[in-house]
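Got a structure here, written out as structure tokens. Questions coming.
For this view, one protein chain was removed and the others were kept in their places.
Should a chain be cited, it is by its letter among A, B, C, D and E, assigned in written order, with residues numbered from 1 in that chain.
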């Protein structure tokens, strides 16, 4: 049983803002992250696939195909975008890393079988900055 | 279930030295780490909190508050200090990363509920150098 | 003659957009960087001061004071901000790193003498991503 | 229960090539990684040992001895080598990271008890590039 | 006058080997780098362009176009290649970083004017490992 990981990145704008609250409440809770005119980050995204290697290729998953899948299904929808406005799967959700990583999981869990019969999605790590990151392993 | 991590750092001096041994025995076991006049490191500390997000804020834990807690309860006691002399919770303990990380765990486990009702301390990673690190998950 | 450098960081949103052009022309020239809803980055800023050390303190410049100066005069105006909207010294300028670094230079060149009699501003490096950066040395 | 990790590195050439396939099939499956004249990487290897500290030394494992063990038993056999040709334990195996990490595990699992009575091999992480890595925890 | 830099990378095999010497002399001079079966690296390449910004776009050089130029003219010829065998502009040259960087300079100096009227090639930095790098500024 091996764990294979691929790192991709995207640059996006967002703000933490709950529309059911006043602007004052948002600033009280989210501080500068609630700045109405947005701020942004260079996000790093690490996707880990778990499984036994295909005896013919030695691959749990072909990392070139995994990279292409992450780029076409996730990065293309997030890179140089505004997470609050431009991203269909973030509509009506707080644009936090916590919500974003769960949506990325849902997308990749569905798409991964198209590129590997041997691996399953194991975990995702999303860096908002080099010092802040969130991980999700599909646990409910 | 999400895992949220925050990285902080501190610069400290220490030596590995067992006072019940002769100086020769210390140098035999600990090598240059036993240098009586100390050496030091830029330590990196990663604290991981695990839990379900607060439905109102989307936070398992507010990373700004987590950062402030780690700084006030841990970093302030270690930064620009001598781990063998200046740190009350390391008194009478070998100033190793193994002992230090367990003491940091004890402090944060007690203090974390003051800033989150949704997250529990999951793990700590302490880098002594970019090539040497120790992790603790509260396991006995 | 020594060169002393300090790295700080800020997170900001921006877009590359020339208001004298049509939206189509902007997208043709700036590509996804022209996304009208913004994108963003974790910027890293390295400031280098050059000079002879103060014989009493050994400092060309006190790095703690340099850090505080950069934070109060530059970072506070940029961090968690929108470079196109929120930053007074970027008003009516294309929000590019090239323009931003020249404005940061102007601010620091004026303020630096308040914290050092021995050092002069030598250079600034501004990372937009880990792979793209710009440098300015005050050359006309 | 603590987890202690040490990072080492080596530089090696390899190609992904299944000798039972035609050259065309190899290029179809492995792409540029099948280049017959090889390519290469700076590999990073992180070895994690798990256990309770020795009450006398505070060590689960002495990191200096762990570093020496990894270097003598693993790095010396891989560094500045061709993984397809020069490495006895990779003979007749596809020179992939997936196969390499399992062989490194087998070597270290046998040798580790010679340097620690308190720690067991917990995991290995092998970086082929800063963006691609594989992990193995001895799971069958 | 601004300096704009872009980092790209490639993975390649090589050996340091002077065909006019015996194998023994090669090993004596180049050590493990002379291993006849090659070794390899993840190379990082930073290209710096110097100039005044285009008043219309604010660009000394469009970094997207610079990245594409470096990839098409340099990276494509080096990535997943053997520097001693596969690279036409390294034929009959010792496959050292010193020789490689001068050849990369020659290529980019000729091609750069096709993408910028405002910038000139200023410098190249080539990392063979995170600890070894060479720089060239076109000085004779």
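As a convention for this text, a contact is a pair of C-beta atoms (placed from the backbone, for glycine too) under 8 Å apart; a residue touches a chain by one contact, two chains touch by 3 or more.
The structure presented is a predicted model; accordingly, all values stated were derived computationally and were not measured.
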| item | value |
| --- | --- |
| Displayed partners of the chain not shown (whole complex) | B, C, E |
| Touching residues on subunit C - with respect to the absent chain | 1-8, 48, 53, 56-60, 63-64 |
| Positions on subunit B contacted by the hidden chain, ascending | 9, 11-14, 32-33, 35, 37-42, 79-82, 85-86, 129-130 |
| Residue ranges of subunit E at the interface with the undisplayed chain | 16, 18, 29-31, 94, 96, 98-99, 101-102, 130-137, 139-140 |
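Here, only the chains that are shown with their structure count from here on.
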| item | value |
| --- | --- |
| If a chain touches subunit D and subunit E alike, it appears here | none |
| Minimum number of chain-to-chain contact steps, subunit A to subunit C | 1 |
| Chain whose Cα centroid lies at the greatest distance from that of subunit B | E |
| Interface copy of D-E among A-C, A-D or A-B, judged by whether over half of the contact pairs recur | A-C |
